[in-house]
Structures are given as C-alpha cells and as structure tokens.
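Written below as structure tokens is the structure these notes are about.
The complex appears here without one of its protein chains, the remainder shown in place.
And now, chain A:
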Amino acid sequence: MAYEKVNELNLKDTELCLGLPGRTEEIKQEQEVSCVRSNNKRQFEETLDDEESTPPTKTQIVGWPPVRSYRKNNSVSYVKVSMDGAPYLRKIDLKTYKNYPELLKALENMFKFTVGEYSEREGYKGSGFVPTYEDKDGDWMLVGDVPWDMFSSSCKRLRIMKGSDAPALDSSSL
C-alpha cells in the first residue's frame, strides 16, 4: 500500500512542513495513484508487466459489481458554507474535491474572493479572509491544519471569516 496507517493516523501526513496545504497532498496522491495502479496489476494479471508506460485502463464489466443503478451516484453529502457579510448560505459536496487547493479554489469562485497565502505558523495572510470549519466535536478550526482526509470526514460546516474576526484562530490552537 502507498502508506501505512498506524493507529489510524497517517504519520506522513502529520509531518510538519512548510508550503501550501495540498502541495504535499498532491505529491502524496501521485505516489498513491501509481502504487494503486501497480497493485491492481499484480492482482489481476499473472505476469508483471513493468514496461507499460501508460496506466492500464480497466474496462468496466457490465453489471459488476452488482449494484443497482438506482444506488449508484445517489449518495451525496453536503456541508454548509457561509461567508461573513454574504447574504446567502451555500452548500458543497466535499467529496468532489481531492485536496485543499481544489476546495479553496471552488470557495473563491463561489464567493468571489481570494484566500491569501497559507502557512502553518501564521494561517492565512494577505487577503483578510480566513476559511474555517466546525469539526465533529464542535470546535472551530482553520482550514488546512489537518490532513485532507481527516478534514473531509470531520468537517460539519464551513465559514469564511473576515480577517478581523479571525485572530482567535491560528495554527497553534490545534
């Protein structure tokens, strides 16, 4: 497997590092994908064929797995997104995003703002808007401080705060 889970924590993910959230995610995901590909190959084909440069496209078999089409694509899960000063709440499906950059870009498009530079030490700087979220325990956290998977499974709602309201939150409150 691409990574090991120890006590359900992805150790690599909790490594501290500089740089935008999601950069490391992107790199990790590339590694994941290639490992997953080769795992699939070993499972389904007798011989290892490492010369293939393009990923093998698995043709989807008709009717397999046996799940009624009624069930497919039917399960959606939304979180509310609010922005201070905006009149309307929006909702998004977190599953449609794979990492923080994608999410932030979508939020920026939705509410027509820019989010600024993220750093672990100082949070978001430069724009006056701070994306925050409420987690399963009811705590308000800064978007980007925890690994993406952890975030997407515990985020209950999002709130984009105006800079002046944000000082209570910084990465050290994790």
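Keep this in mind: a residue touches a chain if its C-beta (ideal position, glycine included) is under 8 Å from a C-beta of that chain, and two chains touch if they have at least 3 such contacts; residues count from 1.
Methods note: contacts and distances are computed from a predicted model.
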**Request:** Would you kindly match the missing chain to its UniProt protein name, picking from "Myotubularin", "F-box domain-containing protein", "Endoplasmic reticulum membrane protein complex subunit 7" or "Dynein light chain Tctex-type"?
**Result:** "F-box domain-containing protein"
**Message:** Going by the contact rule already stated, which one of A:Thr114, A:Ser127 or A:Ser153 would touch the omitted chain in the full complex?
**Reply:** A:Ser153
**Item:** Missing-chain contacts mapped onto chain A
**Value:** 8, 36, 40, 43-44, 58, 60-72, 74-80, 82, 86-91, 95, 134, 136, 152-154, 156-157
